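Every protein chain of the complex appears in place save one, which is left out.
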Amino acid sequence: MADNDIALMAHLMRRAGFGAQYDEIVERADRGYEATVEELLNPTDESHGMNLDLAERSFLEWNHFIRAVPEYVMWRMINSRNQLEEKMMLFWHGILCTADSKTQSYVTSQAELDMLRKNGMGNFRDLLMEISRDPAMIYFLDNCLSHKDNINENYGRELLELFSMGVGMDGQFNYTEDDVKECARAFTGWTIGNNIPGQPYGRYPSQFVYNPSDHDEGMKTFLGETGNFNGEDVIDIIVKQPATARFISRHMYSYFVADEGGVPSWMETPPRDMDTIKMLEDVYFSSGYDLKAMLRALFNSDAFKEARFQRIKGPIESIVSTIRLAGDWTTPKPGFEIIFDEMKHMGQEILNPPSVEGWHTGKEWIDGGTLVRRINFTADYVGDLTQPGIQDLVQKLQSEGPVMSPVNLVDGCLRLLGCYELEPETRQMLINHADKSGDLPTGNPEFAGQVAQMLQMIVATKEYLYA
Amino acid sequence: MTSTKKDPVLVILQMTGAYDALNTFVPYGDPHYQDYRDVLRLSADDVHAVDDYVGFNPGMGPLKELYDQGKVAVMQGIGYPNPIRSHFRSLDIWHTAEPDKMVTDGWLGKAIRDLDPNKENILTAVNFGRGLPRALAAPGVSVASVGDLASYGVLTGIDGEEERMDALDIFGRMYSPMIGSGAVNDYLSQTGLDALRGADILKTAPDMYSSSIEYGGSPFAQWLKNIAQVHTAGFGTRVLYTGVNPGTFDTHANQHITLPRLWGDVTTAIGDFYQDMVEHNANEEIVMVVFTEFGRRVKENGSGTDHGSGGVAFIIGDAVKGGLYGEYPSLEPDKLDEGDLRWNNDFRSTYATLLEDWMGLDAQPILNGNFEKFDFIK
Partner (left out) sequence: MVTTEIAPITFEYSHTIGRQENRSGSGFFYPVDIAVSGKNQLSVISRGSETPAFFPCKRVTVFTVDEQLLQEFGQKIPPEEADENAPAGTFMWPTALTVDGKGNTFVADEWLQRITVFDKDGECTGTWGRQGSGEGEFNKPSGLACDANDDVYLVDSYNHRVQVYTGKGEFKFQWGSEGNGDGQFSFPWGIEIDYSGNVWVADWRNDRIQKFTPDGQFLMKFGSTGDGDGQLNRPTKMAVDKDGIIYVADFKNDRLQVFDAEGNFMTKLLGEATLSTWGRQRVMLDATIVKGREMAHNLHDREKLFHGPISVEVDDEGRIYVLECPRQRLQVYHKQHAIFGGGQL
């Protein structure tokens, strides 16, 4: 197995998933890069090796999901073998945003997240149809308050601005205020039923209702086309816009390849890699809006393969990948609150994006407070020699020989963390630091602690902030 | 501002969980109150009476003492348009000062930017607690968020004092902007070095501090002690934030026992903090704000109260003109709003007063509007 194949697989698993332990990286690299891409794109096993039924026995709040939905999301992200499905759920959850702080119904949010898992790698038209019928979204963006004689533009506007086209591209606006109004008119009557109150027996999932008597049957002119449009027609018009192809491609690029900067800047700022964006746009149209085809093209592109360590990890990526590396949370136990505290400290609470614009990504994840939390959380985990993943990592280094040089300690740790790369100066500092103890006998009882400390130093680097 | 006058400091105390306004600042003289609250009602004998209509909860003795000294402004009927009964969303609204739409920037985050536009002091604001409240968040604003001052810092998990010092030394060098390139790298380097420096400075505070005050053992009391330590250390911190853990005041059941106990803990800590500031001759520099996300239902549910609206907040300090502000919301059945107290003064008026008359900032751009001010600052 060539080192580069392993490094490439580590890169794929960091981006298309939440990282993987070294053995899994090697095993997948053995099966081949394209085979792994296909496996990630085509989940087959329902429970993905997660023992969901046994886990639910411990987490009984997952029965009908009236509570404990964030716990369920964490469990899946940590334990699902089909990592890309969860990664795409998180991708869309950050774009097609709803926040529990307003919706206050986990059972309804759960239905939404399941829909995102099911459609996240499907057809983009279907996804827009489903999100337009999604009760949490209808409530979150007030489409249930939009009536034929008194429209509420909130959903109509965000569907265009944040969910599909974006305000503008190449310096031009993509739609007008009239288009927003006409879009909102087309979605009148897309509403939700009056739900059963949460007392005395707990909440029930909210249900989509189409009310034809509250739908505006008048003629509408939307993006230059005229007709008695309903929501489906508007979505059909939206998905064929070049702006939509651009918007989705840039989001995918920013999530999987390299930070593209804030969405509001996209109208004026061109993509950092126009060739790759054009390639994605072409696949978007040639495949009939098939997200899976776009992802396949992206992961198999040189642009993706070469873009190592160019994205700052988000807090959830950071937390989940650390837990997966340590091999923690593979069996049910109490204490999810601690993880949610960390997510909050680091600025990304699942089910609670700060606004409909989603989380601000890239360097905006990092400030003094969040940086300290992230470094300490990660360092505490990799320094915890009771964690099976860390024990395994120590044993792998021990098996390399009776004595380990400072250079080999640093490089070995970097490799087992997922083929991390450091700036030469940083690497040299760590080698110098390790050199204070000289060559390390790997059989000594102190060896594990020395490895742990090196891991702690590596995860504290600037370079480790990236994936 | 003369050179002898110290900079004004704001201490925000967030009472998460939504304390029951009716049994916090109690309209015990109102016959309707006695009707609504069969189990939970408090009488003249129970409360610390302010007059023959209202009084403080039995647990709030220390706050009543400060009130009697004219140092507490009671903001009655405080709230916001279209009250929401979700803890999270309602806190968001208090944090962002934006009731109508969801935004990311906090009102204090923007205030901190105005206080220190050139980012000269990395400790302009310090939070104590679990997680940074959105009130302090704004792009480009760095706020130190401290769980425990004694153990705060970077790489606290490294075993051994010497090893950790070594590690921090390397950390400082690894975050040099000279390593790596580009604007993002510069930003990350600066942030890392600021965090390291901030922690270095903050951890000197406990050693510089001495006081005769013995704070209680609750996290809130300990965080107030941390605030005292940071303030008296003279780091130039202008905004200090802490509170009680989520859900603390969410008294759906057994409220007659829990509420006086909670207020006892909280107001004792506030009283201790005030005395501590007097001891350090710093009492004139500090204004405290006590608030919660919403009020609770007028009608009790058996032994507790459910989520409602219409609240009460307290502004405390030597610079405060003590007394009652706003109006106590009417308890007449037909003046209730779906069984809730009707708010009558927008919380942003209180914010505007604090920002302009205490902190000396322009409130309009921070609050995104003009709000009539109160005159509770001397």
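In order of appearance the chains are A and B, and numbering begins at 1 in each one.
Keep in mind that, in the parts below, a residue touches a chain if its C-beta (ideal position, glycine included) is under 8 Å from a C-beta of that chain, and two chains touch if they have at least 3 such contacts.
Given the structure is predicted, the values throughout are model-derived calculations rather than measurements.
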_Touch with the omitted chain, as defined above, among A:171, A:212 or A:335_ = A:335
_Residue in contact with the excluded chain [from A:32, A:49, A:202 or A:227]_ = A:202
*Have a look at A:28, A:67 or A:87 and name the one touching the chain we're not showing.*
A:67
*List the residues of chain A that touch the chain left out of this view.*
53-54, 57-58, 60-61, 63-64, 66-68, 193-202, 204, 207, 209, 333-337
*Could you list which residues of chain B touch the chain missing from the display?*
17, 245-248, 250, 252-254, 297, 299, 301-303, 306, 338-339
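Operating definition for what follows: only the chains that are shown with their structure count from here on.
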*So, what's the distance in Å between the C-alpha centres of chain B and chain A?*
34
_Touching residues on chain A, where the partner in the complex is chain B_ = 99-102, 104, 259, 312, 341, 344-345, 347, 352, 354-357, 360, 362-364, 366-373, 375-376, 379-380, 383, 423, 425-426, 429-430, 433, 449, 453, 456-457, 460-463, 465
*Which residues of chain B touch chain A in their complex?*
86, 88-89, 92, 101-104, 122, 127, 130-132, 134, 139, 141-145, 153-159, 163, 166-167, 170-171, 173-175, 178-180, 184-185, 187-189, 191-192, 194-195, 198-199
